[in-house]
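Note that one protein chain is taken out, while the other chains of the complex remain in position.
Here the chain labels run A and B in written order, and each chain numbers its own residues starting at 1.
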Amino acid sequence: MKLHRISTAVLAAATTLALAACGGAAPDDSSGGGGFTAEPAEGGTVHVLQNADFSYLDPARGWDGGVNNFYRLVYRQLTTSAPGSSENPTEIVPDLAESLGEASDDGLTWTYTLKDGLKFDNGDPITSAEVKFGISRAWDPQIGIGSPYLKQVIDAPKGYEGPYKSGDLPTIETPDAKTVVFHLIKPFPEFDAVLSQVNATPFPVDSGAGDEFIHELIASGPYKLAEYVPGSTIKLTRNENWDPATDEVRAAKPDGWEFTIGLDPATIGERLIAGQGADVNAIAGNIQPATLPRLQTPQLKERVLEFPGICTTYMGLNTTKKPLDDVRVRQAISYAIDRTTIVNASGGTQLGAPSTTILPASVAGHKDFDLYPSQDGTGDVEAAKKLLDEAGLSDGFTMTLDIRAQESMQAQAEAVQQALERVGITVELNLIDTSTYYETIGTPSQQHDAAITGWCPDWASSAATFIPPLFDGRNIYEKGNGNLAQINDPEINERIDEIGAMTDIDAANVQWGDLDEQILELAPIVPLMVAKGVTLPGENVTGLFSSANAATGGIDYVGVGLKDPEKG
Amino acid sequence: MMPSQTDLTAGTVAQSGGAGGTWRALRHDVGAMLGLGYIALVTLVAVFAPVLTSISGWTPYEFDQSAIDPDLGGMPIGAWGGMGAEHWLGVEPGSGRDIFARIVYGARVSMSIALSATALTTVLGVSLGLVAGYFGGRVDLVVSRVMDFLMAFPALIFMIAVLSALPASNRSGLLVVVISVFGWPYLARIVRGQTMSLAQREFVEAARAAGASGTRIVFREILPNLRSTIIVMATLAVPGYIGTEAGLSFLGVGVVPPAPSWGQMIAASVKWYAVDPAYFVVPGVCLFLLVLSFTVLGDRLRAVVDAQEGR
Partner (left out) sequence: MLRFLVTRVMSGLVVLLLVCLFTYLVFFALSPDPAVQICGKNCTPEVIDQIRGNLGLDQPFSTQFFLFVVGIFAGRTYGEGASAVDCAAPCLGYSFQSSQAVWDMIVQRLPVSATIAIGAAVLWLLAGVVGGLLSAVKEGTFLDRFTTGLTLTSMSIPNYVLALVLQYVLVVQLQWLPFPQAVAFADDPVQWFLNFVMPWIVLAIGYAAAYTRLTRANVLDVLRENYVRTAYAKGLPQSLIWRRHALRPALTPVVTIFGMDFAGLLGGALITETVFGINGVGKMAADSIARNDQPVIMGVTLLAGFLVVVGNIVVDVVYSAIDPRVRVNA
């Protein structure tokens, strides 16, 4: 459900990452001026310019591409994603724990041992009790609204509602101050990845009730909160109680961070281009399509940093509606779609690549195929018409496409409209307010025939967080439904269970790729494109590596620093 | 937010007769005639939009991928936003849609919304103003309070909130209604004031003595005397509504895509103004000239009417 909370700007900023399995996370470093990957110097303040505010400071509540990366500066978990600069940045590595979890033979019990010298920013030690307490917050009905994986995987008494309402969570054991033992509902080979979710952050026992963590936070990472003005600024300073010796993931070179929020995206672009004053120390999310043509001077071209994408933009076809319940009609739409116009409407080839598969190339398990090929990806009108003829719809039909009232999505929808008109399908656009869009399309009783949306993996080391949430027929909910196509195919469901249980992740990934193809034969969705990341970091910023897991493919904050801390 | 509405109260326009006289005076005013000319042009363009686009060869919705550069963010190929024989006013970045066609069809939206809102405002403002001014007493009290209330209301915030919350199926109609609801008091206030003074005049007294009913007096005796005021006020209101529609579209709560409107075109072009100024300039200038034309026309009309009144 990751995309559900990614706001417009963050989505645009949800840039992208380096190839998971292939290593080589470092972007092209051949450009002059020290490049993007030079070792940063100690000190200085990194500025981040962004449009949207963070959803929540509380990691049990927040869970989206924008805020997860921020959490990484102030919070730690038992495990986390490797830094963007590592060989394999999608790998899950130990963080507070000494090593990854030890699973019992039945795969139901996982044991972790904490490192020594771990402290919160108030100086209190982080022990197994705090880890357990922090994790148990995920069960609170009002606070635990973030990542669902802890609750889905860890066993808990029926009706458990978090530490504030139900008290201690007995199914997480803490035999001593350094050991945490988890019991799972059913075997989950990727449990290390589950504990790297942001809501597995430790907190002092009994803290964080009600709205305590709305404007404050208790840091376990290298930085602590210095100032927070909602909708405007967040300032972080060094957490003196964080011991670098315990942390192999976070380089944390700068002395502080300053997030400026609420800036117009165009203004952000202008400021980065101009690079006045402290803006030389600034980074931001994706630049806008209109800014691209301005980056053609050699000086600016050199500063452009690009990442491949990890999120698929797709059009879900509601298989419960006529005539979309006919697989031939869905296949016809898959043939008719013109991905060139969609990519161009989204900012052209620099900001997006057409996608014919569910899994993006940068997510482990990706298999390259195109079931509905066409010349230059502009759509095969003849093949589509033939299928419609077979379905008895030679005269076409009218369908309603739900879209978010946001410019780039409208542009994509208009491109879909134009493409389908060629085969006689009239697409009516149903514009839905940004704030209620996901709620509406996630409610089967309210969704129309089709909707354009996107999906990013919650961890990119496998397709386990990509395929099941979107295509498991047993996960069709009345509200908050992610299976937009409402497809419930026994064969797909069975394959999902089989692959999910495999302990050999690499072998599982090959199978996910095959399942991707198997699903698209039924055409419940039409993959449209994968948005790419193009950013323009300030010229004094370095240590810029992308991370699929920590930053949804964007810049992993933990390695970022300044070339010259005195500048700006 | 809407200084032009402030301006409506600037000089009060008094009753006077002689539409023919007004027209004769206006005909010699270059500014007014230029404004009227431009308004007529836009109206013609709006009416004959399908004819014009069939000549130019592009509908407002057709994509033209050959006119944009996919490697440069979808920027139009060629100078001046891709202006040339194929696309007279260039193309829209990202899609390659023809700007001439979109301007022509956008004129329909801008004009029809502004004119409908003006018509509705005028009907509401005039009738309520007349009723409040003539009958006075409790009717006046209620109408005046409602006017106070609406004028104290932060209309812009409210309009955006309401428009974004309501389903977008018929945005144009909704725009007209919302604009009118907040617009009529500005006219009603002036109509009310003038009605009050007219009600004391001899010819009204005479009609009353002759046994005419209240409604008859209001609509047969008083209303004709307010004609020029209403025409001037309405003309001056149009640019405000055009601007409001464009502003609401700019803020993303205007007409539903893919229908083109000038405000929405400006909103979309804002990001591109640095690299594709033509995309910004074309709808910007069209809108600016239309607003200016109505403003100048209304201004001159008022001057002429004032002069006729003998000041």
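Operating definition for what follows: a residue touches a chain if its C-beta (ideal position, glycine included) is under 8 Å from a C-beta of that chain, and two chains touch if they have at least 3 such contacts.
Predicted model, so just to flag it, every value in this text is computed and none were measured.
*Asks:* Among B:23, B:149 or B:203, choose the residue that contacts the chain missing from this document, as touch is defined above.
*Replies:* If we include the chain that is not displayed, B:149 is the one touching it.
*Asks:* Specify the residue from the set A:122, A:435 or A:503 that touches the hidden chain.
*Replies:* Only one listed residue reaches the unshown chain, and that is A:435.
*Asks:* Sort through B:124, B:207 or B:270 and give me the one touching the missing partner chain.
*Replies:* Answer from the full complex: B:270 touches the omitted chain.
*Asks:* Write the list of chain B residues that the hidden chain touches.
*Replies:* Within chain B, the residues touching the omitted chain are 1, 3-4, 6-7, 9-11, 145, 148-149, 151-154, 156-158, 160-162, 164-166, 239, 243, 246-247, 250-251, 266, 270, 273-274, 284, 287-288, 291-292, 295-296, 299, 311.
*Asks:* If the missing chain were put back, which residues of chain A would it touch?
*Replies:* Its contact residues with the unshown chain are 1, 4-5, 53, 61, 63, 141-142, 144-145, 148, 151, 164-165, 209-211, 214-215, 229-232, 260, 262-264, 267, 270-271, 273-274, 276-277, 433-436, 439, 479-480.
As a convention for this text, only the chains that are shown with their structure count from here on.
*Asks:* In angstrom, rounded to a whole number, how far apart do the mean CA points of chain A and chain B lie?
*Replies:* About 45 Å, centre to centre.
*Asks:* Within the complex, which stretch of chain B touches chain A?
*Replies:* Against chain A, the touching part of chain B is residues 61-63, 65, 68-75, 93-96, 164-165, 168-169, 252, 256-258, 268, 270-272, 274-276.
*Asks:* With touch defined as at the start, can you tell me which chain A residues reach chain B in the complex?
*Replies:* Within the complex, chain A contacts chain B at residues 265-266, 270, 288-294, 296, 340-341, 343-351, 405, 407, 410-411, 413-415, 417-418, 429-433.
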